[in-house]
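One protein chain omitted, others in place.
First chain written, first letter: the chains are A and B, and each begins at residue 1.
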Amino acid sequence: MTARTIWRKSLNALMLSITGICALVTVSTLFLILGFLVWNGARSLHWTFFTNLPAPTGEIGGGIANAILGSAKLLLVAASIGIPIGLIGAIYLAEYAGAKWAFFIRYAADLMNGVPSIVIGIFAYTIVVVSMHHFSALAGGFALGIMMIPVILRSCEEFLKAVPRSLREGAMALGASKWRTILTVVVPAASGGIITAILLALARVAGETAPLLFTAFGNQFWSSGFNQPTAALPVVIYNYAMSSYEDLHQQAWAAGLVLLGLVLVTNLLTRMVLGRQTAQGR
Amino acid sequence: MKKPLLIVSLCLGIAGLVAAQGGTVQLQAAGATFPAPIYTKWFDAYKKINPKIEVNYQPIGSGGGIRQLIAKTVDFGASDGPMTDDQLKQAPFKILHFPTVLGAAVPSYNIDGVNTPLKFTGKALAGIFLGSINKWNDPEITKANPGVKFPAEDIVVIHRSDGSGTTYIWTDFLSKVSPEWKAKTGGPNTAINWPTGLGGAKSEGVAGLLKQTPNSIGYIELTYAIQNGILYGDVQNSAGNFVKATLASVSEAAAGAAKDMPDDFRVSITNAPGKNAYPISSFTWLLVPAQIQDTGKREILKGFLNWMLKDGQGYCEGLAYAKLPPPVVAKEAKAISLIQ
Partner (left out) sequence: MATLSTTAGPVRQISRSRALLNLLRDGDELAHAVTLTFGASILVITFLLIYELWIHSTLSRQKFGFSFFFTSTWDPNFGQFGSWPFIYGTLVTTAISLIIAVPLGIGAAIFLSELAPPKLSRGLSFVIDLLAAVPSVIYGLLAVFTLVPLMRHTIEPFLKRNLGFLPLFKGPAYGVGFLTAGIVLAVMIVPYIISVSREVLLAVPQDQREASLGLGATRWETTWKVVVSYAGAGIMGSVFLSMARALGETMAVTMVIGNQPKVAASLLSPGYSIASVIANEFAEATADLHLSALTELGLVLLALTLVLNGMARVLIIMTARKGSGVAQ
């Protein structure tokens, strides 16, 4: 073996191990994150943390009850904007695709997907908050809903397209009109994928903070209905982390653990289900 | 899988609407972080007395309080920097100022090896925040603190990154004691172009940075320094004495203004005359629209202001704020009737 060959072989071994290390480092980051959150946050996870309202500045014993409900409300509003537009738009792209409109809609959705979340916050502020003259869960939900649309649109389009042509043709052969086919055959066939897409989109916007800063605003108490400012889990984490009180830092860790837990569990379950579905579909 | 999702969403929707506790009125307010400890305490206590009244106070900084009030997204605002004539003109409606408590902005620091209260001259503070004094063992600082061992380290300046009334008070004081400061930064304002330093968001952000950053100095309200266990220094006042921020020294700073309080209550008491007056004291104000259409909200606000002037003042000393001087209270009680 020449020296050159030895060099090439050693380089081979070295570089391949380096790539392995890269993968290891990246993967272990997730476990590090989880580890830190559990280590620091688990201590504060007691019953009152989930049922108390925030305490006055400087006092201990507050909780995140209103933040959890607030986030739920925001997601509800976001879903009622994101799901109809995303899903029905996806149906259009998958089933009625005439070249012209479809191209522009896809392009616009990709643009929307790339807009930084803080800019969406500015947009929601000027459109909703200023016109309504107050901050509200509606404004926050509006911002989050816009962020959901492109995500749902693209994935649902793929799932709808993946429904085999034979199903469509069979329905039409039985005399169903196109819309009937879509409603009763195509969409149900793709329903597994559609639901996972929706859940993933929800999990993604559940953790968004920036667009809520000047739309949902925040609330020390319960917010009634959807027309009042509301506390939200990610905003609470941000405020408490940046504060100087040790008690609030503790709460930030615990709230972070709750948020991450919800997001990761949603992702885990949906991806697992999706994986099984696509495997069956083949 | 669709049905459970539907049911869950419906339940959440209902829950959200049900959380509209029947008959509770919630007022929206935003503004200064300077008095946030006592405001949030007040609104919490007020709710216990009047369960149907909630005031959602969001401490986003005085700048935010002014902005959101002008934009009419909140029912009233709060600021430690009184609104300027320009800002009042810019507002589409008349705004009244109501002083609530007296507080102090203190120079807080976290210096390696220093565990005692320090003395700062106005010149030292101006130099530090201008960046012209950048080491802790600078003579301007050491000569006022004989016997203290300062490290030969860089000073890390910490200021507010958001629009802040505390910044207003601080820059107001610095502008009065340092013409160089005033020329370079333009006079008191809630947000300026800081020559140097790190920015922390809200009083809490500055306090947090102070605690974590060695050899740092920043300005925060007295309550935050006490609650967070951060050391703060004495400041030299106009009479030449180094005064610590206490309830007494802050009240003394307000004594002169109390006698000559202008009708709109906008007054600056930094660098006030008085042997033991603390030079970086200030009133903090609630900004209330002079005209409130909604009768219910109007009565609630007036009711709260009256409570604040009497029972509310009782909470001050426990949280290291000084009470309003009696002449100011009397004048304010009359001014409440201006709210139509």
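The rule is short, and it goes like this: a contact is a pair of C-beta atoms (placed from the backbone, for glycine too) under 8 Å apart; a residue touches a chain by one contact, two chains touch by 3 or more.
Source: prediction; values computed, not measured.
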item: Partners of the unshown chain among those that are drawn; value: A, B
item: Touching the absent chain when the full complex is considered, from A:191, A:209 or A:227; value: A:209
item: Candidate in contact with the missing chain, chosen from B:66, B:141, B:169 or B:336; value: B:66
item: Touching residues on chain B - with respect to the absent chain; value: 60-68, 70, 87, 90, 153-154, 156, 161-163, 185-187, 189-194, 196-201, 209, 212-215
item: Residue ranges of chain A at the interface with the undisplayed chain; value: 8-9, 11-12, 15-16, 18-23, 25-27, 29-30, 33, 36-37, 40, 84-85, 88-89, 91-93, 95-96, 101, 104-105, 108-123, 125-127, 146, 149-150, 153, 169, 172-173, 175, 177-180, 182, 203-204, 206-210, 213-214, 234, 237-238, 241-242, 249, 252-253, 256, 259-260, 263-264, 267-268, 271
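Basically, only the chains that are shown with their structure count from here on.
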item: Footprint of chain A on chain B - complex, ascending; value: 1-2, 5, 9, 12-13, 15-17, 19-21, 24, 26, 28, 30, 36-37, 40-41, 43-44, 47, 54, 56-59, 71-74, 200-202, 204-208, 210-211, 223-224, 227-228, 319
item: Footprint of chain B on chain A - complex, ascending; value: 55-59, 69, 72-73, 76, 79, 129-130, 133-135, 137, 191-192, 195, 217-226, 228-229, 242-245
